[in-house]
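Below: one structure, written as structure tokens.
So, chain A:
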Amino acid sequence: MRISKGALLVVLAFTVPLIVELRTVLVWVNIDLSVLESAALGLVIVGLVVVWAFLPEREDDRQERDDDQTDGDVPNGN
Partner candidate 1 sequence: MNIHTYEKLWLVAAMVLIVGFIATITYGSVGLGITMVGDQQPTIEPSEISDDERFGEPRVEHVGENEYEAYVVAQTFAFSPDPIEVPANSEVTFYVTARDVIHSFSVAGTNINTMVIPGEIAEMTVEFDEPGEYGIVCNEYCGSGHHDMEGMLHVVPEDEFDMTELSVDADDELELGDEAAFNVSVENRMLDDLETTATLEIGDEMLEEELTVAGGDLEETTFTVDTTDLGEGEHDWTVAIDNYEESGTLTVVEELETDDENEDDDGDNGSDGDDDENDDGETDGGEDDE
Partner candidate 2 sequence: MAKPTEVRTMSEAGSTYIDAFPAEAKVVRAAFYSSFLALAIGGLFGVVQTLHRTDVYRFMDSADYYTVLTAHGVLLAITFTIFFLVGVFTWAITTSLDRGVEDIRFTWAWYGLMVLGTALVAIPIFAGFTDSIDMSASVLFTFYAPLQAHPLFYLGLVLFVVGTWLAGVDWFRSWLAWKAENPDERIPLPTFMVLTTTLMWYIATLGVAIAILAFLLPWSLGLIDSVNPLLTRTLFWFFGHPVVYFWLMPAYMMWYIMLPKVSGGKLFSDPLARVVFVLFLILSVPTGIHHQYLDPGIAEGFKFIAMTNTMFLLLPSLLTAFTVVASMEHGARQRGGEGYFGWLKALPWRDPVFTGMALAGLMFAAAGFSGMINAGMNINYLVHNTFWVVGHFHLTVGTAVALTFMAVTYWFLPQVTGRALWNRSVALVQVVLWFVGMTFMSNAMHRAGLLGVPRRTAEPQYDGFEFEAAVGSVGELNAQIALGGILLTLSLALFFANVVGTAFNGKSDSLPANGYAETLSGSEDAPLVLDNLKLWTAIAVVLVIFAYTFPILSIVDRGGLFGPDVNPFPVSLDTLPVLGLVLEQYVTTALATAGELTGSIVTEVTP
């Protein structure tokens, strides 16, 4: 995993406003999407994020992920 599962959940949540308003932004450049197309595009984006998150880690990333298992638990005893 490239990011922790918690972080992935947050990233996915964060794509929601982007997907919802992407349609408005595209209208400025004269691309009209229907609701369905917009939703499909959203699914594709979400899919890409998930695929990326589950890609095997690169070597240099590994160190940052050491705390993956203990996220939020140890430093403040939560």
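Methods note: a contact is a pair of C-beta atoms (placed from the backbone, for glycine too) under 8 Å apart; a residue touches a chain by one contact, two chains touch by 3 or more; residues count from 1.
A word on the picks: all candidates are chains of the complex that A comes from, given by their letters.
Not measured: the values here are computed from a predicted model.
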Candidate from 1 or 2 that touches chain A, complex-wide:
2
Within the complex, candidate 2 is touched by chain A residues 3-7, 9-10, 13, 16-17, 20-21, 23-24, 27, 35, 63-64, 66-67, 71-73, 75-78
